[in-house]
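One protein chain is absent from this view; the other protein chains keep their places.
Letters A and B name the chains as they come in the text, with residue numbers starting at 1 for each one.
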Amino acid sequence: MKKINPEYIPIIGLEVHIELNTKRKMFCRCCAEHFLQAANSNTCPTCLGLPGAMPYPNKTAIENTVLFGLALGCKINKYSKFDRKHYFYPDLPKGYQITQYDLPFCLNGKWESPDGKFYQIRRVHLEEDTGKLQHKNIGDKKMSLIDFNRSGVPLMELVTEPSFHNPDDVLAFLKDIQTLARYLQISNADMEKGSMRLEANISLTKITKQLGIDEKNIKLPDYKVELKNINSFRFLKNAIHAEIVRQTNLLSRGEKIKQETRGYDEQTNSTYSQRSKENVKDYRYFPEPDIPSIVIEDETVAIIQKRLVESPWEKRKRYIKEFGLSQNYAQILTSDLNRGAYFEKLYRLTKKHHLNTKKVVDLMINKNYDQKFPTPQGLVLDLLKTIKTQSPSDEQLDRAVSEVLISQRKAVSDYKSGKENALGFLIGAVSRKLSGKGDAMTIRDKLTESLGK
Amino acid sequence: MVNIKYLAGLANLAVSEQEAKTFGKQLKDIIALISKLNEVDTKDVELHRSRIDLTSDKYLEDVCSTSLPTRSVLYNAASKHNDYFSVDLILENKQLMPKSPEFSRSLNKKISK
């Protein structure tokens, strides 16, 4: 990757769409499942936009959006409403999308990055998904085919403030958002199935080096480039990077950057123009007259709040603090609710049985022992058995260590003069003496203990 | 002055020059009428008073039921392929532009013959 010019800092805002996993659609009784279904089999007058059809809101979808907002520390609007957003496209049956404009369910949340920085979330709102288009040659004609099974599926949209400055934090954020949706069991947030979709707005601004990156000193540029239709975290990270390089080059040449929507080509690792924003769209938002405004009293929020679970980022912090895990291990263990729960039980059991906790966690993460043993109890039982049959007695170990320390003088003096890798050699030697019995960690501890004397 | 052509574009309507002229004149009269509202003081008016509480029994349970049979879903479609609705290839992110009335009508006559 090319280096980014330090004179400019990127300003990145994100829009994340997550399809909720409710049983029925957002405004009708059709099943919301649209993956691998026969085309147009889950459709009705409402989600097809037939003459006379009307929306009837799905309470569960609203509650789950509020729940998600609460997990992000959002304020829940007491009065919210749905609005109509108008544009014409054949996958949008009514000629407008029911969404939320100025009174979303959730406002002003925040997320804490692994290195303790806070990022602001502007809002979380609820809307309906569109149908799905596919382009095909039929005979000698180029056609677009439309399936409305996805039309009207509840879609939650999260919008951040434009406060990200590097692709790594963006990626960490998005992974946490995905994990959060899964923790709360409101969506599988599956990128491949399109139940989680990403968009990033990117622009660059010049900074005065002495002032550094401080939100107070950052002036928002008068343009933004939207990156759309990117279907994996990795591609988005690459796309953001490529876009930053492209914009930096343009700006250093003194050129202006066009406000537009761009896609990402993974073959060439570059972004390309999709649509110019020169004719700004006028969506003609107005309050959806077919749905009364929605009142969410504090008591209702309190009931929903009871369903909250610890967020992935809070849990990660706790794992590091409480269990002394590395950032990396904490990240791995918190990315899956079940794995985290498994780990916590396992941790308690290893303590109870005086096992080497760090070693057990290694086995779980690197050797996938949690997949081999459905319960942590099973794993610990197995370990205890192995240790009994496999471990050398203390006496055997002592003897092997002292023999090696005598026979491998060169390595010992290397180690003492600071060559850390000599230790590995010594561990190997002790292990061979014990004909493979005993684990590296225990041998290592014993060796360092003896060498330290 | 109201830009009829621009508005028609937003609304995905084709209007002829003559129509644009006539509408422009008529809308001017109507806009004069509706502009009279400026005489009413609305400083302290609160909006969106029609409300339902999220806990009200007006909501349906999150259970799905049967949809329309695909045959009747597609029954009225002008053009379909297998169980899909179909349209002439849509280029990404382009708004559907209306065909001229003359073109559509002549096409329709051909189809009905």
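What we mean here is this: contacts are C-beta pairs under 8 Å (C-beta built on N, C-alpha and C of every residue); 3 or more make two chains touch, one makes a residue touch a chain.
As a convention for this text, contacts and distances are computed from a predicted model.
Between the names "Phosphoribosylformylglycinamidine synthase subunit PurQ", "Sugar ABC transporter ATP-binding protein", "Sulfonate transport system permease protein" or "Glutamyl-tRNA(Gln) amidotransferase subunit A", the one given in UniProt for the chain missing from this structure view is "Glutamyl-tRNA(Gln) amidotransferase subunit A". Though it is not drawn, the left-out chain touches A, B in the full complex. When the omitted chain is restored, the residue from A:Gly13, A:Pro93 or A:Gly152 that touches it is A:Pro93. Hidden from this view is one chain, which touches subunit B at 2, 4, 7-8, 10-15, 19, 22-23, 26-27, 29-31, 33-40, 42, 45-47, 49-50, 52, 58, 60, 68, 72-73, 75-78, 85, 87, 96, 98-101, 103-105, 108. On the side of subunit A, touch with the chain left out of the figure occurs at residues 44-46, 48-57, 84, 86, 88, 90, 93-96, 146, 148, 282, 284-286, 289-292.
As a working rule, only the chains that are shown with their structure count from here on.
As a whole-number value, the distance joining the C-alpha centres of subunit A and subunit B reads 38 Å. Only residues 22-25, 29-32, 38-45, 48, 56-63, 79, 81, 86-90, 95, 103, 133-136, 138, 141-148, 261, 274-275, 282, 284, 287, 292-297, 300 of subunit A touch subunit B when the two sit together in their complex. Across the interface of their complex, subunit A is touched by residues 10, 12, 47-55, 59-60, 62-65, 67-68, 70, 73-74, 81-90, 92-93, 95-96 of subunit B.
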